[in-house]
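In this view, the complex is presented without one of its protein chains, the others remaining in place.
Chain lettering (A and B) follows the sequence in which the chains are written, and residue indices restart at 1 in each chain.
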Amino acid sequence: MREKVLYITGVLGGLWLVRNLYVVLLVLPDEAAQGAVYRNLFFHVPAWATCFTAFLVAAGASIWYLVRSSPEADTLAVSCVEVGVAFTLVGLATGSIWARIIWGIWWTWDARLTWALITCLVYLGYLMLRRAIDDPTARARTAAVMCTFAYVSVMITYKSIEWWRTQHPGPVLSIRTGGGTIDKSMEAAVYSNIGAMLLIAAVMIAVRMRQETMQRQVDSLRRFVHSG
Amino acid sequence: MDQRNFTFLFYGFAAAWAILALYVLTLVSRERRIRTQIETLKRIVEDKERK
Partner (left out) sequence: MTGFLTIAAKDLRSELRTKESVNAALSFAVVILVLFSFAMDPTSEQMAEISGGLLWLDFAFAGALILNRSFARELPNDCLDTLVASPVSGAALFLGKALANFVMLLAVELISLPVFGILYGMDWTRRLPHLLAVLVLATWGITVIGTVFSALTVNLRLRELMLPTLIYPMMIPALMAAMRLTTLLISGEGVSGDDWIWFRLLAGFDIIFTALALGLVDFVLLG
């Protein structure tokens, strides 16, 4: 029953995203210089917002695990990181494709892009680390420590456009600039997409968590069965 | 809608959807793998009980 609710929520999230796609493509005004490709923003920014949120939750879950040693915390952490990495890749891909048109290059080594790549690599390292440890308790603890370290890189990425002079566009949303830098309907669309992506991410995380719990139970059952 | 640079906008959206779809596929395959493991375990337990 809970599975059905989960999948339906996921589909709803997908439909929301599709409806937003309609808005993004047909309703919103044009941007003066960039042509159609500026609409990439509406996937790019929400993807990064979603992934940073996922990594934040993962860091919180990791600290919770270190304090309480509860397996649910570890499950939450790995699910959030996996989904976060998926959205990071979306963010990197959409950014790179936008850059190919606007800057003429697929990649550049400015502060924000470099830090975004570092974030991606660090969390991929986290996933690799988990695979390398078989014992669940040791894996959970080691991964929790690494997740906390990794979150530092996320925070620096977020702040990087303020601390360094970068090629990447500066803050545009009103919560960071105080208003006036972006058309209201565009800003609403960005937030709407953030909501839709967060919903989809939440569903993916819930599904992944269920799978992780099932896998843990299967593993212990298997050990029990094979021991006689 | 201003149609300049539309192709790359399409690529961008396609990439975003493709990556998310890929991840959903990994979730699906993992689910299938776990179900197979459960089936195998059930069979082993039944065999043991019969003996």
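Quick note on the criterion: a residue touches a chain if its C-beta (ideal position, glycine included) is under 8 Å from a C-beta of that chain, and two chains touch if they have at least 3 such contacts.
Keep in mind it's a predicted model, so treat the numbers as computed, not measured.
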| item | value |
| --- | --- |
| Partner chains on view for the chain not depicted | A |
| Given A:100, A:141, A:168 or A:216, the one touching the chain that is not displayed | A:141 |
| Listed residues A:66, A:102 or A:209, member touching the removed chain | A:66 |
| Residue of A:6, A:118 or A:225 touching the missing chain in the full complex | A:118 |
| Residues from chain A at the interface with the omitted partner, ascending | 66, 114, 118, 121-122, 125, 128-129, 132-133, 138, 141-142, 144-146, 148-150, 152-153, 156 |
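As a working rule, only the chains that are shown with their structure count from here on.
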| item | value |
| --- | --- |
| CA centroid of chain A to CA centroid of chain B, Å | 18 |
| Of all residues in chain A, those that touch chain B in their complex | 21, 25-26, 30-31, 34-37, 39-40, 43-44, 47, 82-83, 86, 89-90, 93-94, 97-98, 100-101, 200, 204, 207-208, 211, 214-215, 218, 221-222, 225 |
| Chain A-facing residues of chain B, complex | 1-6, 8-9, 11-13, 15-16, 19-20, 22-24, 27, 30-31, 34, 37-38, 41, 44-45, 48 |
